[in-house]
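What follows is a single structure, written as structure tokens, with notes after it.
All protein chains but one are shown in place.
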Amino acid sequence: MAELALLAPEPLIAGGKRPGQVTSEILATTERRASPLWWAGFLVAFGALAAGIASVAYLFSTGVGTWGLNNTVGWAFDITNFVFWIGIGHAGTLISAILYLFRQRWRTSVNRSAEAMTIFAVICAGIFPVIHLGRPWLAYWIFPYPNTRGPLWINFRSPLAWDAFAITTYFLISLTFWYLGMIPDLATLRDHTPSRFRRRLYAFFSLGWDGSFRTWLRYETVYMLLAGLATPLVVSVHTIVSWDFATSVIPGWHTTIFPPYFVAGAIFSGMAMVLTLVIVARKVMRLEDYITPRHIDAMCKFLLLTSGIVGLAYATEFLTAFYSENRYEQFVFLNRALGPYAWGYWIMVVANVLIPQLLWFRRLRRSTAAVFAISILINVGMWFERFIIIVTSLHRDYLPANWTMYRPTLIEVGTLVGSFGLFFTCFLLFCRFLPVISMSEVKGAIQFGRSRPGTPAPEESPLPAEVHP
Amino acid sequence: MASRLTAILLALASAYSLLLLRPKIGSFRLPGNQQGYEPVQPIAYSHRLHAGELQIPCLYCHFSAERSRHAGIPAASICMNCHRFVTAPLGALRAEDALASKEKRAPRLIVSPELQKLYDALALNEKREPDPSRRPRPIAWVRVYRLPDFVYFDHRAHVNAGVACQQCHGPVETMERVRQVSDLSMGWCVNCHRQANQAGINGRQVHASTDCAACHF
Amino acid sequence: MTRRLLIGLYETEDDILAAAEAARLRGMKVVDVYSPYFVHGLDRAMGLPPSKLPWVCFALGVSGAAFKVWFEYWTTASNWPVNVGGKPWNSLPAFVPITFEVMVLFAGLSTVLAFFLVSRLWPGRGAVPLAPRTTDDRFGLVIEETAYFDAPAVRRFFEESRAVEICERMMEEAA
Partner (left out) sequence: MRADEPKRYWKSLAEREGGAAYSERAAAEFDETPFAAGPLGSRRSFLQAAGFSFAGALLAGCRRAPVEKAAPWLEQPEEIIAGRSYYYTSTCGACPAGCGLLVKTRDGRPIKLEGNPDHPLSRGGLCAVGQASILGLYDSLRPKQPLLRGRAVSWQEADREVLKALAEARRSGGAVRYLSGTLTSPSRLRMIRQLLSGLPDGRHVIYDTLPAAAVLDAHERTHGVRALPHYRFDRANVVASFDADFLGTWLSPVEFTAGYSRLRRPFEQSPQMSYHVQFEARLSLTGSKADRRIRIAPEELPWYLAQLCARLEVKAQRSSGARLESLPILDDVAERLWQARGRSLVVCGAEHLDAQLLANYANELLGNYGTTLDLRRPSLQRQARPGDFAELLEEIATGRIAVLFLDGVNPVYDLPDGEQLARRLRKLPLVVSLAERLDESAEAAAVVCPDQHYLECWGDAEPVRGLFGVQQPLIPPLRGRAALESLAIWAGAPKSAADIVRETWEREIFPRCKAKEESFERFWERVLHEGWVEAEIEHPGPAFNPAPAQASLHRVTRPAVAGLTLVAYPKIALLDGRHAYNPWLQELPDPITKATWDNYACLAPATARKLGLTDGDMVRLEAGPERAVELPVLVQPGQHDNVVAVALGYGGHLTRRFANLGPRWLGWRPSVNAGGYVGENIAPLLERDGGTVRWTRSGVRLVPTGKRLALAVTQDHHTLTVPPRLAAADLGRRPIIEETTLEAFQKDPRAGAQGHPPPAEDLWPRDHTFPGHRWMMFVDLTACTGCSACVIACQVENNVPVVGKDEVRRKREMHWIRIDRYYSGPLGDVDVAFQPMMCQHCEHAPCETVCPVLATVHSSEGLNQQVYNRCIGTRYCENNCPYKVRRFNWFDYARDDRLANTVLNPDVTVRSRGVMEKCTFCVQRIQEARLEARRRGEPLRDGEVQTACQQSCPAQAIVFGDANDPASKVSQLLKSGRAYRVLEEINVRPSVTYLRLVRNRREAEEEERHG
């Protein structure tokens, strides 16, 4: 990988850490009292979660009618949020698995939080297909189980059934991957924590890990196997999500470009979300030495690449519609760009394609504030991308008599806010109680880029930090 | 050593509790499954006696099974077709006669307490003549076989296709009190339809649809 | 039978690599190495063969996929064929996505479970750390006393190979 060559000269971890220092510094966040900033963040997130719970409770008690949907637009915020969160959930596994397979050692600083983000994002995503049901208490019917109805199985031809399997698999594999990566660190925590209660807890979850190298060897094999499985899984999951749309007959949905387009979009939005979180985390938790501008820089380049792919997809859609000579297809795309939801379309184009182009400038890539702002904008843009795909394709489809407009209700907004609340609540709890950075991996990577392994590295790298192509 | 003992004790305890719970577990049914339901009816009408011993055809009373969705519970007037004349078993009548002559009174016309309920429902007096001072009151039987409201079962289709009543209702002619024999689950319906399509009914080719809309609309 | 284990604790990756290799080459009985992270090259230094877990992964992945394809075919085309949108009874292309997912699920979960089984890891298993700080920043080389290399010889070896700390454990073994 070219990336490797570019990154090799600069140390991955600044400050010339020694392994013991790594342990104490990373565990510091879990062992000292929570900072007021953490509490503030937690309360905000929990408040949002409470709003979401209230919205969903109201939804369950009253009906899906409390959302702004109608006979023509059967999905809007619900599936937008679902695809959005699933997309977010993709960067975690991507960073962990794909970069692991490509031996991108810079991943060690961010993979843990990225994987946690995946888990929480998939939880957030998984909620929506359930709550959007008319009769959510029957959601389990989507799985085939022996029953007294004949037995009546499920429709394996339905992309929603595929979805159910894909998301379940993705969640389980991601969870396993995350947990597996955390076992050595949990053992470290177990041996490090002064609290008896916590020791017992960590002891339970660390499964009796003792750092035996024979286990380590198998562990590395399993980890690599999982990474190898997770990589096509990431691609398949978002491909399947895109098939929810691509296999339909609705113009604007029925497009073969969707799988690569969605996967690229997912990685794009996921990476942006990782950036947002990591930038906050390194500041709040004083992990600047572990998450260095180099990491951010590398992720920015990834953003630039995926933004390009997404932009290309936007253009391609218009091109296919143009040469299809299909009146319905052409209309849908013109309606996106010029119709009543044009504002959403242009937010999407600006935020996802135009603004990320700023990342061509190295100075901006190195400015955490700028990257933070751009990453947030990308998240907004990617949310709108899904909204536009779903709503504008539905609200004006084949028969003009069916055309309607969609307007969200407060309950829907509350549910969206609630999903962010859930995500950040989980993430903040994770930061508080688990090592946000994979200690065992960082310890293995601290020598990387240093002139002589094992000895303290100079403060500044003697080599040029980066070679421009 | 102590832990091993505890484990053995625990295993024994759980085995014992399983043994205790066995009837409960054996009778476990999914919700909605009323198989084995055998409610007490307002009149202790015996299908064993009428359909079994006396061999009255099912369709004599449940005649609408041929022409309607519902098999129907016969009207009291159908009962009266016979019970206008038959008021009790011969033995009971003789016993009453004997008792009456012993007590030196006229024998009562209505001996059976169950038939008394029928005559009461029709507001008949002791001579089984309409009693204008009383109001007829219909007999509220307890429904045994019940399907959810989203299922449309049609007796007419089955009876005319030659499906025996006992196929679903079991040996009613042997039951004192009617019991729900089949579990009335969808799988039970569908399997019968499948078998009928393959094997026919009484050697006759039939088309028993397994379309959803055969029952759900 | 009682086994006498000697543990040398090292501070750096290079030291443990050198020490483990040296111990093996000298013919000492290297029981295990305990390390806070995966040290590349240590398997070669210790002469450990590669793990067989990939075979488990492959076998279970394939059987998961096979089971799912069969199950999908059986439910949709055989057990109760239902006309869905005019699609053929056996809509094989439509079965691919779930088959793939189930393959990954089977392969992934079973590999991890196999790993836990082989490595004897389970919740609540009490860990017996042979040496302190091996989950933090120390590398522990565990060598068993044998007839050729008695305890003092091993201790000497540890001191020569820059061990920062040496300790001993006695282990009862049934077999």
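Letters A, B and C name the chains as they come in the text, with residue numbers starting at 1 for each one.
Criterion: a residue touches a chain if its C-beta (ideal position, glycine included) is under 8 Å from a C-beta of that chain, and two chains touch if they have at least 3 such contacts.
Computed from a predicted model, the values in this text were never measured in an experiment.
Taking the complete complex into account, the chain left out of view touches A, B, C.
Per the touch definition above, the residue from A:Pro146, A:Pro194 or A:Pro400 contacting the chain not shown is A:Pro400.
Checked against the full complex, the candidates B:Leu18, B:Leu54, B:Ile73 or B:Leu99 give a single residue touching the omitted chain, namely B:Ile73. The missing chain lies against chain A, touching residues 58, 62-66, 68-72, 74-75, 129, 132-142, 152-155, 157-161, 164, 244, 247-250, 325, 327-328, 330-331, 334-335, 338-339, 394, 396-405, 409-411. Taking the complete complex into account, residues 82-89 of chain C touch the chain not shown.
Touching the omitted chain from chain B are residues 24, 28-34, 37, 39, 64, 66-70, 72-78, 121-122, 136, 138-143, 146, 148-152, 154, 156-157, 160-161, 207, 209, 211-214, 216-217.
Just so we're on the same page, only the chains that are shown with their structure count from here on.
The chain pair A-C and the chain pair A-B differ in C-beta contact count, and the higher one is A-C.
Centroid to centroid, with C-alpha atoms defining each point, chain B and chain C lie 65 Å apart. The distance from the centre of chain A to the centre of chain C, each centre being the mean of the chain's C-alpha atoms, comes to 29 Å. Multi-chain contact residues of chain B, defined as those touching 2 or more other chains: 190.
In chain C, the positions touching at least two other chains are 80. Contacts from chain B toward chain A in the complex involve residues 30, 33, 183, 185-188, 190-191. For chain A in complex with chain C, the residues that touch the partner chain are 18-20, 22-23, 144, 150-157, 159, 161-162, 165-166, 168-169, 172-173, 176-177, 180, 183-184, 187-188, 190-192, 203-222, 225-226, 229-230, 232-233, 236, 239-240, 243, 439-441, 443-444, 447, 453-454. By the touch criterion given at the top, residues 12-14, 32-40, 42-43, 46, 48, 50-51, 53-54, 57, 61, 71-72, 75-76, 79-80, 82, 84-85, 87, 91, 94-95, 97-98, 100-102, 104-105, 107-109, 111-112, 115-116, 118-130, 133-137, 140 of chain C touch chain A in their complex.
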